[in-house]
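Structure first, commentary second.
Note that one protein chain is taken out, while the other chains of the complex remain in position.
Order of writing sets the labels: A and B. Residues in every chain begin at 1.
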Amino acid sequence: MDLSAINPVLLIASLMVAATPILLAAIGELVVEKAGVLNLGVEGMMIVGAISGFAISVETGSPWLGFLAAAIGGAVLSLLFVLLTQVALANQVASGLALTLFGLGFSSLMGQGYVGVKPPQMDKLNIPVLTDLPVIGPILFGHDPVLYLGIALTAAVWAMLKYTRMGLVLRAVGENHDAAHALGYKVVRIRIMAIMFGGACAGLGGAYISLIRVPQWTEGMTAGVGWIALALVVFASWKPWRALLGAYLFGGVTVVQLNLQAAGVAIPVEYLAMSPYLITILVLVILSADKSRAPASLGRIFHATH
Amino acid sequence: MTAPLLSLQGLTKAYPGVIANNNVSFDIGEGEVHALLGENGAGKSTLVKMIYGLVKPDSGTMLLRGQPFAPAEPRAARADGIAMVFQHFSLFDALNVAENIALGMENPPAMNDLAARIREVSENYGLPLDPFRTVGDLSAGERQRVEIIRCLLQDPKLLIMDEPTSVLTPQEVEILFETLQKLRSEGTSILYISHKLEEIRTLCDHATILRLGENVGECTPAETSAREMAELMVGSTLQTPERSGREFGEVALDISGLSVPSPSEFGTALKNLHLVVRKGEVLGVGGVAGNGQDELLGVLSGEILTAADAVKKDGQPVGRMGPTARRKLGLLTAPEERLGHAAAPDMSLTENALLTGSVREGLESNGFLKWGLTQNFAERIIEAFDVRTPGPDNAARSLSGGNLQKFVIGREVLQDPDVLVVNQPTWGVDAAAAASIRQAILDLAAKGAAIVCISQDLDELMEISDSFAALNEGRLSAPRETTGLTVEEIGLMMGGAHGMEVAHV
């Protein structure tokens, strides 16, 4: 065992990378839940995003097009959820599960030809002087652009919810869809937009795993990250900045346990690999006392009556 | 007469199986307070939804100041100067006052400017409001103010008010009326929907009466007696329940020093409640909605547990018993919300009969169900209470409000309770069904049961109860004998004007 092999600067830098897929998916789901919809299909949309992004960037050679395709892939899959819950008024829990089961199967079907292929690399940010600074450089200025996009998206969602008309209407729809309908807001239309945004974000998060974090394609590679993102939204009490904090916490746990594995700590690998899931449960337990901030219409079916 | 502000001509709207409005025509004049009068289900709501752009008429036209008016959505109606204060469902508990108001406006100003305008308008009309308070923490009267101010900020030409006084104390009603009169003097027309006749006689210039979706008459309320209007509204002579002079027996229900927090986030905690009900007595509990009524019912049904001796039945502490144990002892309850609380909407009437009847009617043994007996019980309820339904296999949600309410009350009455607690027994129920429910409650009391009737309908409470107490912010006033109580006294028991200022007109 050699703990000195663990470099704290690299640890923090890789923590940020590990946190980004969770953050992207959680920010998307946060918006969906703020609109009063519970989409448990995050895992399914992520994995479809992972393979769509991977396949397109391998075919075109452009990681950027890959990420674009991932966002589209996630959003298209979320349209199935829209059909079930907003058009056919199906139960949201069951529909989310259906999305995940379908997405897992569909992604491995699509990904058959891509096992073992190496994707094109995305260039990292390289600002002369700043990136070369010791400690701060690799932590703050040495990442790929999508990581910064995740943070920017967090800020944008926060500002949108807090300061804009659109955010106010979105929150209103999530709090009380009957009242929003009575005031003339298009509840279903607003929710569809939110669900598709959530799908696109989950797709981006999935592609981040297959294109940057790993980077390669294996079946079921999201391994529960989508579910952790769902837990994170609860952890964050539906507040964007707390989602960022939570994502870094989970990212930290993942990276530390991987580093411990590499350092050959005397704990069996399997037990270390369990830790992110166990920590998620622990955090859920600690936070489940505070239910007050959940949008009041969350998960309820809306059918406009006369 | 000058040209009307809004003219409705032959409006018709049909839903499958029911014609909500059939060829309804009337005019609302400029600066007029126009009453729209009718029973539950007479088609008032559908009519105003058409004016507000929520529903489109099948046929007929509307003219606003002589121009064709067909709002495709509420936004369009608002743009043309129509504003509406809803009875239910239009506030967002978790948002603050200013945010709620901004949602009802087309182009709201920046939050700080809006807050300043809210303060200004609310002071001006004698309805003070803090723009940054969370709406869920407001009283029913204050919530209504939010809606009214939301409308006033848009300088409406026509203000629609749907049953506005059902959530107010008599003193608060007076303040509201002064506000409305100020508005009228400024030239705003008001369409005032109600079934409370005395109010309409005080306030309104003109009234249109709807029955079963049709315009059955118009009148000038100040010149028409309440009785005449009532008969137009109901279409037949009304029966008031018979009440025999009653002797009270021993104490059946005894609540002392009861305090419990509310289980729901924006609920009301009960604070140090005391009340005693004797056998044969009907105690009426009044009060504006949201002052602890649901919690009081929960405490008596056993859904909310308390200290054991805070609630006693026939001297036996029952505060820690669940609903089933209390039913076994003869303490039965009927909650306000019919669908989802008193009954399961998608389950059959037979299954709903089992819901509370299993213990006292012997519908189970060792946990195994006796469906035959249960169906008999459901049929007995349907028969005895004249519940209109094809049979006990039909789902609860297929019944009309009045019929389901008769089923729910009948289910408890037929189980022969010692103590019966009902919350809003005739809410949203047509006059005939309401009268039969009230009669059933009185008959049960005459047989020696103790009754607690929680209601927001003061007329109902005056009609059936022997003594009266009011809930106000979770506190219960000392019960008083009903005979001889004045409206002012009742209003004060209900908390007076809840700190509202009288409008300085």
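The rule is simple: a residue touches a chain if its C-beta (ideal position, glycine included) is under 8 Å from a C-beta of that chain, and two chains touch if they have at least 3 such contacts.
Just so it is clear, contacts and distances are computed from a predicted model.
According to its UniProt record, the chain left out of view corresponds to "ABC transporter permease" among "NADH-quinone oxidoreductase subunit J", "ABC transporter permease", "Energy-conserving hydrogenase" or "Acetyl-CoA C-acetyltransferase". Across the entire complex, contacts from the unshown chain go to A, B. Note on the undisplayed chain: of the listed residues B:Ile149, B:Leu296 or B:Ala343, the one touching it is B:Ala343.
Touching residues on subunit A toward the chain that is not drawn are 40, 80, 83-84, 88-91, 93-95, 97-98, 101-106, 108-109, 112, 219, 223-224, 227-228, 230-231, 234, 268, 270-271, 273-274, 277-278, 280-281, 284-285, 288-289, 291, 303-306. Listed by residue number, the positions of subunit B touching the unshown chain are 16, 53-56, 72-73, 301-303, 322-324, 327, 333, 335, 337, 339-347, 351, 354-356, 358, 364, 367-369, 394-395, 397-398.
One rule holds for everything that comes next: only the chains that are shown with their structure count from here on.
Against subunit B, the residues of subunit A that register as touching in their complex are 165, 168-169, 171-172, 175-176, 178-180, 182-185, 292, 295-296, 306. By the touch criterion given at the top, residues 15, 20, 46, 49, 53-55, 73-75, 78, 86, 89-95, 99, 102-104, 108, 265 of subunit B touch subunit A in their complex.
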